[in-house]
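With one protein chain withheld, the remaining protein chains of the complex are depicted in position.
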Amino acid sequence: MAESIPVGHGADHADHGDHGHHEMSFTEKYVFPLDHKMIAMQYMFTGMFMAIIGGFFAYVFRMQLAFPGIEVPGFGVVTPAAYNSLVTNHGTIMIFWVAMPVLIAAFGNYLIPLMIGADDMVFPKINRLSYQVFLVSAFVILGAFFVEGGAFGGAWTAYPPLSTKAEYNLSGLGSTMWITAVFLEFVAFLLGGINFITTAMNSRAPGMKMWDIPMVVWMIVIASILFMLSVGPLLAGGIMMIFDQNLGTAFFDPDRGGDPILWQHLFWFFGHPEVYVVLLPAVGIVADVITTFSRKKLFGYKTVLYTAIGTGVLSFTVWAHHQFIAGIDPRMANVFTVTTLLISVPIAEMLFVYIATLYGGSITLTTPMLWALAFIFEFLIGGVTGIFLGASGNDIFMHDTYFVLAHFHYTFYPIAIIGTFAGFTYWFPKMFGKMMNEGLGKLHFWLTILTFNGIFLPLFVLGAAGQHRRIYDFQNYPELAQPWMQDIRQFATICLCVMLGAQLIFFYNVIKSWMSGPASGKNPWRANTLEWTAASPPPHGNWPEGLPNVYRGPYEYSHPDREEDYWPQNEPA
Amino acid sequence: MILDSLLPAAASSYAADIDTLFDVITLLVGIPFLISCYLFFAFILRFKAKEGHKAMYITGTEHKYMKWIHRAHIPILTFDLVIVVMAVQVWYDVKQDLPEMESEVRVIAQQWAWTFVHPGADNVQGTADDITKINELHVSIDKLYHFKLESRDVLHNFSVPVFRLKQDAVPGRVITGWFEPVIAGEFDIQCAEICGIGHGLMPARIHISSASEHAAWVQRESAAALAQTHSPFTGVGTGPANVKPELQLVTR
Partner (left out) sequence: MSRPIATTRSMAGIPTARLAVWWIIASEIAIFGGVLGSYLMHRLAHGIWADYAANTNEWLGLTNTFILLTSSLAAVLAHQAAERGDGKRAANLLYATCAGGLAFLCVKAYEWNYEISHGMTITSNTFWSFYYTAAGIHALHVIAGCILMLFVAQTAKRNEELHRVEIIGVYWHFVDVVWIFLFPLLYIAK
């Protein structure tokens, strides 16, 4: 079998035996696959499943807020304990089990080898192990709901001493399971990250120089590096927390010589770069989508790259803006205000560059393009509202209000949901070989976007009125129980229900298009990057006929010397 | 400004400064935001695909185009600078500076109630006439207070939205801050740091009254405190976490 794969045109030497050619059993192919595309699908669908669970949690606690004390259909009466567990796990799941696996692991696994012209990841077995660890972590976080005391309810930030002492959180086992699950998830992504970084650095197609790498690959790699360099202290902190919970150490216990603020530093030293870890892949996806559908070269390829790196570096210096009023030395707040506001410079430049890419284009508003444009617009709102919170003086008031909540949903939602839909609808033809239904896609888009803004724009108002987060029933606070506020809460909840319902359209569209959509062919969008030169869906090994070579950058659209308005990267000059 | 109608009443001496800062930030981020939105939608509408029309080929390195991106940094950096200076000023006044106090209250947070220890008629903390109240803070208008914030168990946060004031209570520490009420009324105090199952069930109220009304209240309560020597809360006086009062689960 060793000779059955033709070697690529370039310098690849043969060490490839039966890779992808013997008949694989069902288990080998779908349960324990080594193929990067199948692992990507595992991540994608696990992530989507977790998103449904996270969305269900949101539905339950939003119903409680809008109609306090009612029996929520599908759940029952929401007790304060249940409310806390739901918000805690909604946050944890949406960030660590939805945004991370879908944006980094699913798109990273699917796209990196295809876009750089390789047949697989460099370490397929580590890749498989990464998913398995991730899957175990998902079982652990969900399993916590079925143990005595219930799931952890001390917020996704898990500040000690609440998170470390069962006498305070009343869910001893649940809180250990929470931190264990988070710990395992981090290990999974460290394993995945090594693969992404080394694959992109070493396994590019012959001829693909640094500046020929598609933006989404760059961004996933930069995100993986950010993750690897920032998560270490929190892994250490996780070990300390598990010891505090179960062995009786006192790392975070002020009564016995520990310091609860230490955890906050460890958490946010990771927690802030984490925002950019999930942001960057989405930014990369959007770069690929808007260039394709405006038939334009990316405006300032290196500018985007430098702003991404600049944002990444700066993100290590801003963490204490989450702790302005947490009891840290007040003089530190001044330093962190400056660094935080400085981040606005590269992020603004990045958004300007994207808007400038539209200039002079030939824009087609397909479903993926609508999602990508929505990302830019919604993230812009998320970005500007962040300035309110980064300014220390104003944060004294705004901290931990619904203003914060609305702000970070305006960043995370575009990233995790809008960015994912942009990427998924864009690469769906490649993944499944079928075109999605545009009409249903647009209906789903508009319903989702309008209801998203319907949920979170009003929450800015509630936040400015002084409504704090994580309070399960505002009727206990006379100033927050005013009828107009309750109307806003009900409006947001109704929007949420519509939005969740609208996702049925998406799933229907996916299944219907997968079953009976029109065949897409290799390159339905007439795009440049290498994945569009493989079959749809690509077979194991991606290009059995031989791996491609690369002759130019990824965004050569509408080149003046050419008749065609695109110029594939692998086409010899 | 019109935005002030979004905010709750401004009841402390520095609330107005924070509101001004809020307005300035709104203005300074609002302008670039609106310009960006305008360009964004204008480009989408202007450059819709037309039959037989090819897009422009712009690499984004040309000075002609790039200068617009670079120029945009000048206002952004200027606006950032203005915001930083104003934010730090406000921050300094509220959190770093500690003006001379006229009276001192102790604020003790626990799962899930607030204990407020007011000085009695002698205006000194830690004496027998101290007035201890659960979930009720009584202060006088136009009087500069220091608060000593403690926690008995987990993190809590003493947040008074009408004061624009917020501070975490950290077990093992006594954190000092200040406020000066400027309008009379009765307002919410919220806990703004999740503190367990009852986090949503620890609302407290701040009662701000005129100097004479407040003095009368102090006289009355202080005499009652002296008379009631066996109050379970008299032991609260000396340091953090010496006597843990009965847990109070307050519901309305």
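Letters A and B mark the chains in the order given here, with residues in each chain numbered from 1 onward.
Criterion: a contact is a pair of C-beta atoms (placed from the backbone, for glycine too) under 8 Å apart; a residue touches a chain by one contact, two chains touch by 3 or more.
Quantities reported herein were computed from a predicted structural model and do not represent experimental measurements.
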item	value
Visible chains that the absent chain touches, using the contact criterion stated earlier	A
Candidate in contact with the missing chain, chosen from A:Leu135, A:Leu170, A:Ala250 or A:Ile328	A:Ala250
Contact residue for the chain not shown (choose from A:Val72, A:Leu262 or A:Ala481)	A:Leu262
Absent-chain contact - pick from A:Ala99, A:Met208 or A:Ala320	A:Met208
Touch criterion as defined above, residue of A:Met44, A:Val60, A:Met94 or A:Met121 at the omitted chain	A:Met121
Residues from chain A at the interface with the omitted partner, ascending	5, 7-8, 11-13, 15-19, 113, 118-124, 190, 193-194, 197-199, 201-204, 208, 228-237, 239-240, 243, 247-251, 256-259, 262, 266, 269, 541, 547
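Keep this in mind: only the chains that are shown with their structure count from here on.
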item	value
Euclidean distance of C-alpha centroids - chain A vs chain B, Å	32
Residues of chain A touching chain B in the complex	80-81, 83-84, 153-155, 159, 161-162, 165, 168-170, 254-255, 260-261, 294-303, 324-327, 330-331, 333-334, 337-338, 341-342, 344-345, 348-349, 351-353, 355-365, 373, 376-377, 380-381, 384-385, 387-388, 391-394, 396-397, 399-401, 461, 464-466, 468-473, 475-480, 557-560, 565
Contact footprint of chain A on chain B as seen in their complex	3, 6-8, 17-18, 21-22, 25-26, 28-30, 32-33, 36-37, 39-40, 43-44, 47-50, 53-61, 65-66, 68-69, 72-73, 76-77, 80, 83-84, 86-92, 94-96, 111, 153-155, 157, 159, 161-162, 164-168, 170-173, 175, 187-188, 190-201, 203, 205, 241, 251-252
